[in-house]
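One structure, as structure tokens, below. Some questions next.
Of the protein chains in this complex, all but one are displayed in their positions.
Now for chain A:
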Amino acid sequence: MAQQPLSSAAQPTDVYGGDEVSALVLDPGYCNTRAGWAGEDVPKSILPSFYGHSTATPTQNYFGDERLIPRADFEIRNYMNKDSVVEDWDVAPKIWEHMLINRLQPDKQTPPSKNGLNDDPKEKTQDGEGDVAMEETENQEIEKLLQENPLLVTEAPWNTPKAREKTTEVIMETWGCPAFWLSRTPVLSAFAAGKATALVIDVGGANTSVAAIHDGMVLKRSIQKSPIGGLWLSSQIRSLWETSEPKVTLTPTYMVENKTPVDALAPVQARLRHFPYQIHSSFRAYEEERVLTEFKESVVEVWNKPGRLNSPGNEEFAKTLPGRVFEMPDGWNQMWREQRFKLTEGLFDETAGYPLPEEERVGKNQTIPALIRAALEAVDVDLRGNLLANVVVTGSTTLINGFNDRLQNELAAMYPGMKIKIHAAGLTSERRFGAWIGGSILASLGTFHQMWISRKEYEENGPGIVEKRCK
């Protein structure tokens, strides 16, 4: 359809106060790290926070999904810990560089004299030396490239002061950015939903967090965190498969060489691949996680009819609802019915769900309703009504069917008589990249120019400045 051009009087810059300064936005999460240019609507570069690490000497790291393939002496690691705080400070800057420089600014061509195409074939013998030289120039180039770009990095609301300072050092010392800012993910998710005051519910990969945002700032006392997230849900699915009759074995895709379609519940007819080397368990776990995510996307649902799943009669009703068939990479397929609902029930009801090993079990006050209640109790009573009217839902795990309806039901049951409004972006990308999008908005605002922490301020105050400024 013809798009109505904006008249010159109503150009977006005037309306939204945008003034882009080629800023970059980096959003590291436990499952994925996202990076892109401020002002765009989706991150240009999305990489798993998992990376491959070859233990053979010399050790080497592999970044990017396409490079995580079966290899000898190959482990999958994550530079973040399960609190979504950066743990491995050797690798984190490397991944981030890879994304911010190699992936986001690829148009900077290597000059023809150095791109290897014009090399004299006779000189090929001095390969090693040439490589070293190139690496050096590359390093210099890194410094140069980010000297142009202010950088906004997101962090979990409970990020430690240590990690914040470390981030600051990397940005300022290693990359030489002219300015930077650290911002908490719930604040940015609220911005992405167009709100400065909101109750942000982020059900992500490694954890779920609830935080109250007031006027663009997180209320620290309200921050609540629980391990129920994508990984917890994966454990639920594993538990379901373990306990179901017959037991379902999870064979990840990389192990299957070929398969023949079989009927539901029929024995698998597939040939598996064999590798002449040992596949590390972490690699297998990573690959399994992919299958589990697929299962979440296509089968898992949240019970969204009135009441909870274990309210009388509901379970029987769930059995009558249409099921979904899921086919495993090795061809095993099965219809899933009421189990689909039971998997997610633990998000809201700690007594429901499938049995988990002791260390993964969650307590009574770690379900989403409990987190919300605790978060609201920690803020001034005058704010609560407004917060409930501005509930922002973000994080990939909230994409499960029925999540928002259920949340609405739970909140209505908890706070009868309050006006409850849930804002969940309709576009999946906006829910998956909520924090990044908020950062993109923030960093492209004209009024944000005065917020950036500049290099000079950093040099005068040291890395401690981030604690003072990014409150």
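We adopt the following convention: a contact is a pair of C-beta atoms (placed from the backbone, for glycine too) under 8 Å apart; a residue touches a chain by one contact, two chains touch by 3 or more; residues count from 1.
Note that contacts and distances are computed from a predicted model.
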Chain left out of the displayed complex - its UniProt protein name, from "SSL1-TFIIH subunit, factor B", "CobQ/CobB/MinD/ParA nucleotide binding domain-containing protein", "SWR1-complex protein 4" or "S-adenosyl-L-methionine-dependent methyltransferase": "SWR1-complex protein 4"
Contact partner of the left-out chain, one of A:66, A:90 or A:215: A:215
Contact residue for the chain not shown (choose from A:151, A:179 or A:228): A:179
Residues from chain A at the interface with the omitted partner, ascending: 1-2, 4-5, 8, 17, 19-22, 148, 150, 161, 178-179, 214-215, 217, 219-222, 379-385, 413, 415-418, 445-447, 449-450, 452, 454-457, 464, 467, 471
